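Supplied in structure tokens, the structure appears directly below.
Excluded from the complex is one protein chain; the other protein chains are retained at their positions.
On to chain A.
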Amino acid sequence: MAKKYTLNIAHLYGDLMNTYGDLGNILVLKYYGKKMGIDVQSNVVSLDEDFKAADYDIAVFGGGQDFEQTIVSKDIQTKKDEIKKFIDSNGCLLAICGGFQLLGKYYIDAKGDKIPGIGVMDHYTEQQHDNRFIGDILIKNEETGEQYHGFENHQGVTYTGSDERPLGDVEQGYGNNGKDKAEGAIYKNVYCTYFHGPILARNNIIAKHILIKALKRRYPNDDFSQFEKMKVEKAY
């Protein structure tokens, strides 16, 4: 009988930061978890609730509307230390759009106000005037050679820090800032992106990487090579 694995997902502000079907990422993690025989649990961690680093293997932090995001930017300061602890201990974190911005130093919102992030990563986000980056996007991850498909829709332009590498180089579309060809950011086991909402639904391979990384962290003595061989579906 195979060993029963469990993984816990924190859906950070899932009730406020789910503007573009971000919930799809959790559904896809559960879908592949089921195929791997992993019991994947998730729960929403929202305003005034504690995020305890030790309780979770994966965190998903979606994008929100401007109004919700300003509320979250205040509350998340109380969770900053535990999020940092989670990242430093190689917890897997998927941050999208607003979630991506809030992990960095700051972002400028649509009104022009500077909203502080939690600065656990080095990127920062400025504002472009009267323009949004909208449309289908295709990027290529340098390290793995994998191509990722997505849809971007953002006004913020983000510049990554020196210890971050992009999720991929833009082959079609705009990416973080429309200038340096970088899309998203990877830092330790944190994946950041402007791909809208359900990035894992279109890019099942990333879901697989995240699950395996989380398993290896939680169960360091076990061999997961069989999962690494598992084929994922072409959902795009």
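Here is the rule we use: contacts are C-beta pairs under 8 Å (C-beta built on N, C-alpha and C of every residue); 3 or more make two chains touch, one makes a residue touch a chain; residues count from 1.
Everything that follows uses one rule, which is that contacts and distances are computed from a predicted model.
Between the names "2Fe-2S iron-sulfur cluster binding domain-containing protein", "Molybdopterin-dependent oxidoreductase", "Cytochrome c-type biogenesis protein" or "Lipid II isoglutaminyl synthase (glutamine-hydrolyzing) subunit MurT", the one given in UniProt for the chain missing from this structure view is "Lipid II isoglutaminyl synthase (glutamine-hydrolyzing) subunit MurT". For chain A, the list of residues touching the undisplayed chain reads 11, 14-16, 18-24, 27-28, 31, 44, 46-48, 65-68, 71, 134-136, 151, 153, 196-198, 201-202, 233-236.
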